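In what follows, a structure is listed as structure tokens, so that the remarks can point back to it.
Here the complex is missing one protein chain, while the rest keep their positions.
Just so it is clear, A, B and C label the chains in written order, and each chain counts residues from 1 on its own.
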């Protein structure tokens, strides 16, 4: 169950509520976010929802039988829309484009990418400064210095920054330079990192694990929410299956289902989703029709010269064509 | 390699070609279809393509290094468009809708479905009379009598029939009543059935196996083509993955890739693809954006009363809305 | 439910039973095998098992709530042991070794293999004469002539034959020359083939589908049993997973579980299970410890020269060493 508390609930009212929950043998967790105060109750017994809901200091109470609670659509009338500065909105009814290189490489690369994005009305730039790499001998990104350089250029152009964070220690130094923290697929169940991001006042984009279920993704989001941060988006980025013709198997089913199960925005990553440049456009368009609230994709002036091998990265002109198509597909879908 | 023969190639010219192939140690297979004559050569040595191509009696010669040959896009300038009677076309540039119940159940059901399809301009009706069932104790369909009844009603209304064939012995009796033979996912590598369908003058819709790779699907189609039948469409119907939130995981990546690898039409089956009625529309729309040439889907006047449990079946009004949306999505895509 | 009938049950007693089942709304199927007569009842209502069991003409009645019935362990006190001629037994308490080449290639190859098997006390020889091949341009086996040649040599040496059957039409001509019919992974849900093998008086080894579940395998076996043939063994031969380091992923969990769920013998195929010669021995030994009643494996005098590429085939001396180890492992396990 989810109990929404009044802001001015008193200590004795709270105590009374706790007793009531103990009576019915529900374990309770207090959650305070930037937008509200909640008690999450977990238990198995039947209970009289009105008796609890009528207690003083309680705004509302909701039954949510899923393993995830606060991220469920069952208790929220309206879908979450995340607002960034300057009127950028992410969530139902809005369409978010995020694009940029796999890795931040150089000042020149950043400038060229920003020019490309600005010319195309793309207001959120992706890029890695901390790169999770299978091999310890691979390039691991430019780190905080790369981020600062990037941030300075992006701010000038009114472009927002989304980038991956890999460990708790990185969060604090990154905060001034990041608009959206990204959690990568390999950290989808790094619960300590999720906890820590719950205490941060910035939105988080949470990627589905390489073989993560829908349910696991939603519970991972619950970690962030229950630690205090309601500004979460989920990202489908392809799963691991028996099929080796593509790098990953983009699971558009997940997009359709997530939009039904949670009030959080759902973003699709076609670049990693199929992992083959040639098909990124089709997979991106399919994702929009399946219900995605936005697309995050890799672009590079010269994909074949990117630090990453660029096999899943679009060139600027391909990307331009795709932005237009995606916006049209979004408009068509919204008209349905 | 694929060698296209002139219709009037002489026996001695053919003999000469064979010798040439033996010289370079290529095993050769003669293929005659309703549309052409071919020699398929399989070997590893380098060869002079012009020397062979210049031989008399040869129209053209193509290198195709894939394991599949005749179904590859590498040698065909234009995509295959399959024509049914009355101007129905399936393939690139056309959009095919096929709808109907899981199983043919009764005359009344057939009539109602036909009325629904006719009113919506859907000209191909699906339905099972031989049903592959996991349990031997389940209903296995009305068989040939059901098919005859269905056929009579459909012909009156100008509706074409697609239905599954499960074994070689069923083909011959079914021929007069079937417009498209469907091969189900469980028979995707039933090579004897594929061989036999190669000798039939009717189009075949070949479903991907439950864990079939793209390559296996194309090689299965090669069985049909190389036995004489060029009129094949491929069908993505969801694969088996670790995710159990849906019955199958619709793999729209396969649609995007198949349209690139083969000249054959590609159809999407969202009903089995995700297997949950609530999401069939989104998955169908996504499939169109990924490049599908058509959609095959389950509809029933009363899904919850269908012989199958109907969990993946749309009601008539849901279906009507979806037909319209699919046609719009197709138009948008063609405009790109 | 499974109702075992007395041999001399009268038509009127049978009628009475049928009425009783209709009363409780159970659909019933009559099954007659080489060893018994049964009625399988499928329904959902609660019923009084004693009331039905006490009817005249009934030997016994069992509740079996699984989707599969006759192959379930829930109603059989003793595991099935399949007897071949000359005292060969397959099933709990016995250990069966089956070995031979991927494909039957020549008289010389058959003779050498038989000598090898006889010298090592291996009494069942495997080999393909009808080969399921992904590509239509690959060698599909020597067919019935190869089988006859093989059979003549094997009979002289007292060696029994197991070989794959791929289509219903092949069964009848094969019967005189086959001791165990094998159904391959690709035909694991070829229900017509399973039906037909239910009417044959020879044992059947049924392989698990490439992505077949335990439940599907048992239901496939139920097809054979319910059509009249109780002499079935199941075979784990590796499944398709995300891991591409091996050809298939041998699933020894399935062996452990199948021995618990069914009374049928369970055979392991390490050659296909992992598909890499180097590891066949370890996988075979692991399969025995997991509970396998026997091992079917590929051996060839010169694996690297086999028709198949032989990558999963042991040479004679490797095989000899493994036979000994497997027998020791079996003895150890039986002692537990």
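We take it that contacts are C-beta pairs under 8 Å (C-beta built on N, C-alpha and C of every residue); 3 or more make two chains touch, one makes a residue touch a chain.
Since the model is a prediction, treat every value here as computed from it, not as a measurement.
Asks: Have a look at A:105, A:179 or A:222 and name the one touching the chain we're not showing.
Replies: Of the listed residues, the one touching the omitted chain is A:222.
Asks: Which of C:253, C:302 or C:317 sits in contact with the chain that's absent?
Replies: C:253
Asks: Check the options A:136, A:176 or A:201 and report the residue that touches the missing chain.
Replies: Counting the whole complex, the residue in contact with the absent chain is A:136.
Asks: What does the interface between subunit B and the hidden chain look like in terms of residue numbers?
Replies: Spelled out for subunit B, the touching residues are 211, 240-242, 244.
Asks: Determine and list the subunit C residues touching the chain excluded from the picture.
Replies: Interface with the chain not displayed, on the subunit C side: 211, 213-215, 239, 241-246, 249-257, 260, 273-274, 276, 278-279, 282-283, 285-291, 325, 328-329, 332-333, 336.
Asks: Touching the hidden chain in the full complex, which residues of subunit A are there? Just list them.
Replies: 27, 29, 40, 42, 67-69, 132-137, 166-169, 186-187, 189-193, 195, 209-211, 215-216, 219-220, 222-223, 226-227, 240
Basically, only the chains that are shown with their structure count from here on.
Asks: Measuring between Cα centroids, which chain is at the maximum distance from subunit C?
Replies: It is A whose centre lies farthest from that of subunit C.
Asks: Quick one: subunit B and subunit C, Cα centre-to-centre, how many Å?
Replies: From the centre of subunit B to the centre of subunit C is 33 Å.
Asks: Any idea how many Å lie between the Cα centroids of subunit A and subunit B?
Replies: Those two chain centres are 38 Å apart.
Asks: Using Cα averages as centroids, what's the distance between subunit A and subunit C in whole Å?
Replies: Inter-chain centre distance comes to 49 Å.
Asks: Among all residues of subunit A, which ones touch two or more of the remaining chains?
Replies: 211, 241-242, 244, in rising order.
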